[in-house]
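Now for chain A:
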Amino acid sequence: MLEVTDLHAYYGKSHILQGVNLNVQEGEIVALLGRNGVGRSTTCKAIMGEVPPQGSVKFRGQEIAGKKSFEIANLGLGYVPENRDIFPGLTTRQNLILGMKPGQKAGVGRWTIDNMFDMFSNLKERADVEATVMSGGEQQMLTMCRTLMGDPDFLMIDDPTEGLSPQMVKRVADVLQEIAKRGVATLLVEQKLSIAMDIADRVYVMGHGQVQFEGTPDELRGRDDVRKEWLEV
Partner candidate 1 sequence: ADTIKVAFIDPLSGPFASTGTNGLHQFEFAADYMINQNGGVLDGDMFEIVAFDNKISPKESLIQLQVAIDQGIRFIAQGNSSGVANAITEAVNKHNKRNPDDRVLFLNYAAVDPALTNDKCNFWHFRFDANADIKMDAMTDSIAANADIKKVYIIGQDYSFGKAVSAAANKFLSEKRPDIEIVGDELHPIGKVKDFTPYSRKIVSSGADAVITGNWGADMLGLGKSVIENGYSGPIYTYYAAGSGITAAFGETGKGVIRLVSEGQINPPVSDAASDYYNAYKAKFPDGNIDQARIANTIGMLAQAIEAAGTADDVVKIAYELEGMTYDSIWGGQVFMRENDHQAIQNMHIQEHTNEGITFAYDGSDFGVRSIKMIEMASADSPSTCDMKRP
Partner candidate 2 sequence: MELVLVNLIDGLVTGLLLFMLSAGLTLIFSMMGVLNFAHASFYMLGAYFAYQISIALGFWMGLLIAPIIVGVLGAGVERYGLRRVHQYGHVPELIFTFGLALLIEEVVQFLWGKNQMAYNIPEILNFTAFAIAGNSIPAYKIFMIFISIAIFIGLLYVLTRTRVGMIIQAALNYPKTVEALGHNVPLIFMGVFGVGTALAGVAGVIAGPVLGTFPGMAFVLGSIVFVTIVIGGLGSLWGALVASLLIGWITTFAKSYNIAMSDILNGIGIATPENLDDSIWRDLWTVTSPQIADILPYILMVLILIFRPYGLLGNRDA
């Protein structure tokens, strides 16, 4: 479904991504792991066109590198950024509504606002409060829901469990599996190794701006050397 080949990206002169190769198949959950600052978020941004990508990014066989990010989004890619970026001045509900694509009718697609409220009751309680005053965890939930409202076929989530209580982390893990069940493929950037290993079908480990390991969670569990070199300090 998504095929990234030899992806490079720069911030100014610093060369952050130095040839990333990865792919995600239909209905799969793929985790992208690595140390802090290794460029996982940059990978997502480069795919989304927020950072100019060099190399090839194919979505359903179509080259999307070089497209504008709204065009990419309208092809069916959804992206949940790590900084949350809750829109100030808008209520929770309005934030969710903005997640819908231009021209998308309410209630069409896999998800409705009520689904969201069912999944995360906190949001329901704060539906008409200005969203930026919500707690960190609530904002995290909202960010994810907002992207789901656009009914993406492929989802990139950057650190969805950050700031969530253990119970909520569990809930998010369930939701991610639910998302996969509804036929949405997911590229998951996750700090909490345990979660990622639990729900992912495959994992990539990044280091030095490149993919250093690719395999199933079980394979990774068996590779102490990889974990030592690329995941621990």
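Here is the rule we use: a contact is a pair of C-beta atoms (placed from the backbone, for glycine too) under 8 Å apart; a residue touches a chain by one contact, two chains touch by 3 or more; residues count from 1.
Here is how the candidates were picked: all candidates are chains of the complex that A comes from, given by their letters.
Worth saying up front: this structure is predicted, and the values here are computed from it rather than measured.
Only one entry among 1 or 2 touches chain A in this complex, and that entry is 2.
By the touch criterion stated above, chain A contacts candidate 2 in their complex at residues 48, 50, 68-70, 72-74, 79, 81, 85, 87-90, 94-95, 97-99, 101-102, 146-147, 150.
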